[in-house]
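Before I ask anything, let me first share the structure, which is written out below as structure tokens.
All protein chains but one are shown in place.
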């Protein structure tokens, strides 16, 4: 789950990290008030959106007086950045940057742990740095049982700073940021750039945090910051019912149990010349109500001309699925053709329940895929 | 460092452990007020002293009315328990005990870790239980890197309780008590007894905590609870100057560097027919001021007829010691004979500094011991 | 032979009295898995299908000398269950539970490694050595004893591949679902090594999906250390970037972790990649 920069800054500040006071503004008048409160020779106006590349899109601007401030705030508010409409800007005083650094904690699949990523190439797109000059990125694997002791934070700090006073400050910053990362079950806690100002202070100028969806249940305050897009609302709604949904736009709706099989089903539809309408994984365990909900969700997409149900029963029992389907289609009247392929635990019982119904039954995945594409074309 | 039961109870309560409200009273009137506040059919009056065996000494009494309460409070206040004069009593309502348990966290030398000790034989002297029926004591070694996870606390709880509701309560108690133990750098956190009341509640009825002296620097609030006896004040004063002092009562004052050598010096004095006045370890590193302070402390004991200084130089350099001695005896005029034995780092320089002074110099420990005993007899 | 589990497996079911735990205990037992005990705090003395229930894994270990445990507890308790098993001396821990917070897995995994044990999962279907032992939620009827090793990040997709293998007369030595989360226990490299060393395995099917770079590392490993034929299927060619495809681990981040990259990595080291799961048997057969 993503949060806005200003929300991440507040979290950082609450952990004692060096973040300047900033104002979040929903209109130009607020921005002007913020400008006067800050009383600074130069301020920055920053779009708050759940996507990267704000700078390139013109969503971050310096203002040296009220006139500029008004112009920028007016331009940025309402701006469309990669499909996100800006409804809030952050106003903060500009600092005199002597040098910029990159710092983040992130979950690392390879080491199966959290890593601290550092670079003296701050303020840039870190993926670009990683790609072009990987030697400029330092990765320190954190042992979750001991966290970030002084010595490890200090080792990290020496990778960015040479002056012992700055090393000490950075040591403390790395420890606080790790605590925040762990306390909130983050999957990313990034400061880019962390800067050394010309006055010799170390400050977090931008902050980005994302959180582990699986852990949100124990962080209600963070979960409350969720601001879904329309599409995400649908995905969220699906999730609350126990399945995963991603909208894709084609004509063949898919309902599959298991994420891998769901992806393979999409890929197969494409392989046979069709277009999948969505990714829909009804998950591990199942019950009839869940299947009903899944069908409702599928059919709410008006592009869907055919539904392909591909179930391989492990923890999900085929008879439960069949019963759910029958119940669902008792409730939802539709003429859309339904292709069903059902194998695995209790598959015999499941198939028997579906015999003699209007469903198109298929034996193999290939057969199901071909049939769905065929029906979508002829429909 | 020891604290009183009532102080330990307050710490437990602040960690959410089940401790009944209690009143600490310094006189009978306070105790009577506490009695009325509690408004209970039966209360307990408990002496608060830094020693065990209060019960056997008559320092813990039940009172069923104000008259009894007055009697007991008056008797216990001022009582001498193993040399400790009772100046405070705790007044708390009595509970209906269904069963009693023993619970403690303690540092274990063998496993080099904290252990959780448990027994269904609560309310008794645990050393006696350990001696007579060791099979009734359970010891669970705690891995400091993971602490007491749910499963481990639950395993422990099942050793005391059978009912799952009580197991869950005890699980939480063991986790909170461990947190308190670690957060305060305790060396012992004991609840004896932990009781199950007839009403089905689990409660800590008595609590005992001691703390790691080496860690008090990071727990000023706990350090502030220190209530030294006269003797401990002397020891404390010695400690603040960087050495360890224990009063023993004999005529031969000892000043030694290193605890083992200091003990061996005491043992040797005894072996040669003398009586050591004290244990005094001037510690690892040294400086002249420290030696002066040590000599002042030694000579403040009026029983001391001879001083034996036994220095084997490792981190303490003999020349520093010699200089300290010379400075000290410039300041402290005394006719008491001083036997000095000095070997180790910079021993040549040290001995040279002492040549031609009034000190009795000895080459070996045995020679120094014999000379000191001889001088003490003839003095 | 087979890897990880066989007739010597002595299994404990953690959470045996729960709905899923109970259901799959019946299935595993019916398949012939030697389930020696189960745990459910407060239910010691009871039994599930004749299998004794204990309060703690330590109690179960003392009574049964188990060597393997499978976890069916709800996600908030999975970390504790994994650590409990490791601390009690279980050497192979299979966590079926899905939705376990990543940092819980990170911590449990580290502890399990310190204890010298192995973890499979979480969010996995478990594993099966056909006709010997099944630990997890695999639909046993599709499996057949044989000599193809199967490694997969996905549950149902594994079944799909196995179904095709079996239909083509290719039985399995062991099939392992490693789990779909970003952080799970045993993974491609360790399992490829085990299959390479297993005399009864003559070929390996590897099923990957988008997210991370484990497939790329597996390709490197195969190039260096695996002499047996390997065929691969990668799911998620149609997945849009930045979207989590069901599995917490199945996400293309900042343009990396795509199916195309993974397919290219295998092809670069001469490992054939199937266009659909049903092609795997032929790809392996042609190389045997």
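Here the chain labels run A, B and C in written order, and each chain numbers its own residues starting at 1.
The criterion applied here is as follows: a residue touches a chain if its C-beta (ideal position, glycine included) is under 8 Å from a C-beta of that chain, and two chains touch if they have at least 3 such contacts.
Keep in mind the model is a prediction, meaning the values are calculated, not measured.
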Where the missing chain makes contact, among the chains that are shown: A, B
Which residue of B:20, B:100, B:212 or B:374 touches the chain not shown here: B:212
Options A:58, A:149 or A:273, residue touching the unrepresented chain: A:149
Residue in contact with the excluded chain [from A:24, A:57 or A:167]: A:167
Which of B:264, B:299, B:336 or B:361 contacts the chain that the document leaves out: B:264
Contacts of chain A with the absent chain, listed as residue ranges: 146, 149-152, 154-155, 158, 164, 167
Touch list for chain B against the chain that is not drawn: 107, 109-110, 112-114, 127, 143-145, 182, 185, 187, 212-215, 217-218, 244, 246, 248, 256-264, 266-271, 276, 279, 281, 283-285, 311-315, 343-345, 347, 364-366
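Everything that follows uses one rule, which is that only the chains that are shown with their structure count from here on.
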Chain A-chain B separation of Cα centroids, rounded to whole Å: 56
Euclidean distance of C-alpha centroids - chain A vs chain C, Å: 26
Multi-chain contact sites of chain A, meaning residues that touch two or more partners: 145
Multi-partner residues of chain C (each touching 2 or more other chains): 111
